[in-house]
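What you see is the complex with one protein chain gone and the rest in place.
Chain lettering (A, B, C, D, E, F and G) follows the sequence in which the chains are written, and residue indices restart at 1 in each chain.
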Amino acid sequence: MPMIKITLNGQAREIAGGSSVAELLALSGADRQQVAVVVNEQIVRPEERKARILEENDQVDVLVFAGGG
Amino acid sequence: MPMIKITLNGQAREIAGGSSVAELLALSGADRQQVAVVVNEQIVRPEERKARILEENDQVDVLVFAGGG
Amino acid sequence: MPMIKITLNGQAREIAGGSSVAELLALSGADRQQVAVVVNEQIVRPEERKARILEENDQVDVLVFAGGG
Amino acid sequence: MPMIKITLNGQAREIAGGSSVAELLALSGADRQQVAVVVNEQIVRPEERKARILEENDQVDVLVFAGGG
Amino acid sequence: MDPLQLGTYSFSSRLLLGTGKFGSARAMLDAVRSSGTQLVTVALRRFNREQAEDDLFGPLSEIGGITLMPNTSGAATAKEAVRAAHISRELSGSPFIKVEIHPNPHHLMPDPIETYEACRILASEGFLVMPYIPADPVLAKRLEDVGCTSVMPLGSAIGSGQGLSTAAMVSIIIRESGIPVIVDAGLRSPSEACAAMEMGCEAVLVNSAVAVARDPAAMAAAFARAVEAGRQARTAGIMPKSGTAVATSPLTSFLGSAT
Amino acid sequence: MDPLQLGTYSFSSRLLLGTGKFGSARAMLDAVRSSGTQLVTVALRRFNREQAEDDLFGPLSEIGGITLMPNTSGAATAKEAVRAAHISRELSGSPFIKVEIHPNPHHLMPDPIETYEACRILASEGFLVMPYIPADPVLAKRLEDVGCTSVMPLGSAIGSGQGLSTAAMVSIIIRESGIPVIVDAGLRSPSEACAAMEMGCEAVLVNSAVAVARDPAAMAAAFARAVEAGRQARTAGIMPKSGTAVATSPLTSFLGSAT
Amino acid sequence: MDPLQLGTYSFSSRLLLGTGKFGSARAMLDAVRSSGTQLVTVALRRFNREQAEDDLFGPLSEIGGITLMPNTSGAATAKEAVRAAHISRELSGSPFIKVEIHPNPHHLMPDPIETYEACRILASEGFLVMPYIPADPVLAKRLEDVGCTSVMPLGSAIGSGQGLSTAAMVSIIIRESGIPVIVDAGLRSPSEACAAMEMGCEAVLVNSAVAVARDPAAMAAAFARAVEAGRQARTAGIMPKSGTAVATSPLTSFLGSAT
Partner (left out) sequence: MDPLQLGTYSFSSRLLLGTGKFGSARAMLDAVRSSGTQLVTVALRRFNREQAEDDLFGPLSEIGGITLMPNTSGAATAKEAVRAAHISRELSGSPFIKVEIHPNPHHLMPDPIETYEACRILASEGFLVMPYIPADPVLAKRLEDVGCTSVMPLGSAIGSGQGLSTAAMVSIIIRESGIPVIVDAGLRSPSEACAAMEMGCEAVLVNSAVAVARDPAAMAAAFARAVEAGRQARTAGIMPKSGTAVATSPLTSFLGSAT
């Protein structure tokens, strides 16, 4: 299956076309903690991540809580 | 000639119909110094004051500079 | 027995000649607590108070601890 | 004439026996300004300096005003 | 002590703790524990599998009794702050949001215009909005009027440790405010936190002073004690200042009697 | 916390409490108890059968764990202070003496010349001498040299509540001193006591701030907490001040990525 | 001294004087003269024939060398301030306007939101806009960005005489600003005005401290001197602070030589 280009946390990246957000998280090792996912400025809830298929040029941000004041 | 009601510096007042702003200033003793005149929120310049005839219910403010910080 | 004049805490006072410091304390109601006694600038210890007989013009101070900073 | 040992401003120094304080100042280049002279803790006034002959082991201090707060 | 009321939430601790700048997640967690804090700030960051320790959500949840207050750090406009708030709520499940909009990295001072706009929007969306603001009495009142839960005026620049340099303005804010006033940023030592509480702050938010201390956990405990002391003093009634001395001891002259 | 060492005595509390100016003996005793203090000042006064409540010796003894530190208040000269010390020791059985010589009732400031002389004599007699002094670094050092157990520089005028107005000089005294430095007089609130401890004072002596508080017992507890907080902060390593801001949160620009 | 540049105007005096609160017009005019000020604030008031002395336009014009800077006092919104500015310009013929929007009569603190909006509009209309603002670094910068001629952060509440309580924030504003920073409000004495100039303010605006002095004309002269001293010190290079003592005299030990 052909690869597609997306942006993950600001970095260009290729993944297999048809991959879901959930698959991207697994590939990225981001499936073992609570993360927030934003695709093209839209929040993607945990329950939507399996169904949400990524498309060419999607802007994906995966966010966690770090130390802050 | 009939009197008309106006408001001068917040106070109700009657003057002869057809009076000009200039005449009002003279009546008020406000013609011997530099003042700003506002009629119904419009500034009335010195050169316009003779020509500007007051009408019933006009809101007139006559202002000077006082001490301020 | 003749009375003698002493000064107690700055006040002139008469007591029976031959009285002891201990008797003065008892008369003054100062025998129910810890007090310091100074006679003519000399400290009179508790054990000495029975034996120490007061004489004319003795300066007696009876002191306690009050609130202080 | 034999030399004698004195201390000038804390430094050991030899001069010709019989020298006066005035001569010492001249030798030291200290005769062109106002100085205070102390010999063995005694102040030697300007008018006394010619007459005052230095002796073995004299402690001489020659002082001026420097910057101070 | 009387609890701190923020919206419908009630906290027994009046010390809010930030989690930035600690030497390690462990040091931060020890400080959180020893501080007894119940409201903790965190910041969004992009996930990085190489820095899994970055992720504080799990460890903080394990402590128990901790409510998260994400901040909007990094936002330079109201729009960005609102977006950060939405993402943060998604992740934290907490209604608290610390609105923090500081466009200038040199002094990290808050932008009053953008902050006001962001707070207006977020309060209307039901967030418990806690803005980090300049010590500006009118801004504070206007933020109360648009529904903020608290206002958090700065004591001095973030991380500067210059203390409560804005005391005069903060005391005006307190006098006029109908919502809790919490000093945030700049506090260097427990005495400054104590002083803020004596002035009438309802709580203080501390981060750098604990994070960079030689012993963060001990410093966190010291701040906790100082905050309690300041609150207790406030309610016990602090003496007025006097222009002159007032003796505490009898000045009886008996000692001179014979001299 | 590490104990306070004064001569051969060791105290777990670093808060010394004065007993003057309280509304009642009961209020004073409650404050002593809730403060946890172990070293308490008292003053000599002529016995007056009409004011039996004046006598604090009995009630203070009953509390237990309290050591008395009589003061020489009322003395205007070294000679009077020495006499007061002798009488006080007779009554207290304690080796501690607070040397307090202030000839001027308007400001109650200590006399350095008379104080120095009195301390020299009393130290040579084996007293544990604790002089109340102006915040004078050389005087403090000379008092150490003649055998004082501690020096107690004033923060501001007795009872004025103007706080640690002498901070700059007190910090020099602390830096140079080989004996404990204890701030005495002028402290108004717990935050000021906390700040004194952060500076490096070994203890603080408070009286008016507790005695005239609306709730003296609560205020005494607040001071106790603040003193502990200050000591703990001192040992935990207080952050340095910085001229500039230092971020506590990541300033990642992801939020602006799409704007 | 180097002149103060405001827009296209250049002033040799760096002391701006307010004209309110004086005991009489004569006292005010004497103070204006002895201060050497060249930029003077006035306020709009409704004409009242019973208080002809209210009218300061004539008397101030007669002094010569005085430029008027009317303020917008009384305005509670941007809209009102803009209207006041238009009327004032009509009357003064001066492009200067002091934007002053303080809704709360208890503290007279400026409203940052309304002030920002009013300044944006007035600057675009060509006024030389001088806003009275809270000591808020970001607000100050944004006002510069919309074209203000100067920013005038408050030192403390108007008429309170509490001095430069906002010094920490004002120094950040100065560091970041591309336009003159002028401290307005709260200064109580010449030393405070001098300190503001030493910090880097380009000028100070004083009113109450002169108006309510026992001798306003003398106080005005004192402020003028202090402002010059502060400016001169700023340019002469003020020494840095040092943590330790540095001797100014030789510590030669000759005196001890024989002891």
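Criterion: a residue touches a chain if its C-beta (ideal position, glycine included) is under 8 Å from a C-beta of that chain, and two chains touch if they have at least 3 such contacts.
What you see is a predicted model, and the numbers here were worked out from it, not measured in a lab.
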item: Visible contact partners (per top-of-document touch definition) of the missing chain; value: B, D, F, G
item: Hidden partner chain, touching residue among G:L6, G:A75, G:I97 or G:I113; value: G:A75
item: Chain G residues touching the omitted chain (full complex); value: 18, 20-21, 43-46, 71-77, 79-81, 83-84, 100, 105-109, 157-162, 188-192, 194-195, 197-198, 207-209, 211-216, 218-219, 221-223, 225-226, 228-230, 232-233, 235-256, 259
item: For chain D, the residues touching the chain missing from this view; value: 9-10, 28-30, 33-36, 38, 41, 43, 45, 61-69
item: In chain B, positions touching the absent partner; value: 9-10, 40-41, 59, 61, 63, 66-69
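Here is the rule we go by: only the chains that are shown with their structure count from here on.
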item: Pair from A-F, C-F or A-E with over half of its contact pairs in common with D-G; value: A-F
item: Pair with more cross-chain C-beta pairs in contact, given D-G and E-F; value: E-F
item: Identity of the most central chain, Cα criterion; value: E
item: Rounded Å distance, chain C centre to chain E centre (Cα mean); value: 63
item: Contacts with 2+ other chains: residues of chain B; value: none
item: Contacts with 2+ other chains: residues of chain E; value: 18, 20-21, 43-46, 71, 73, 83, 106-107, 109, 157-159, 162, 207-208, 248-250, 254
item: Every chain pair in contact, whichever chains are involved; value: A-E, A-F, B-G, C-E, C-F, D-G, E-F, E-G
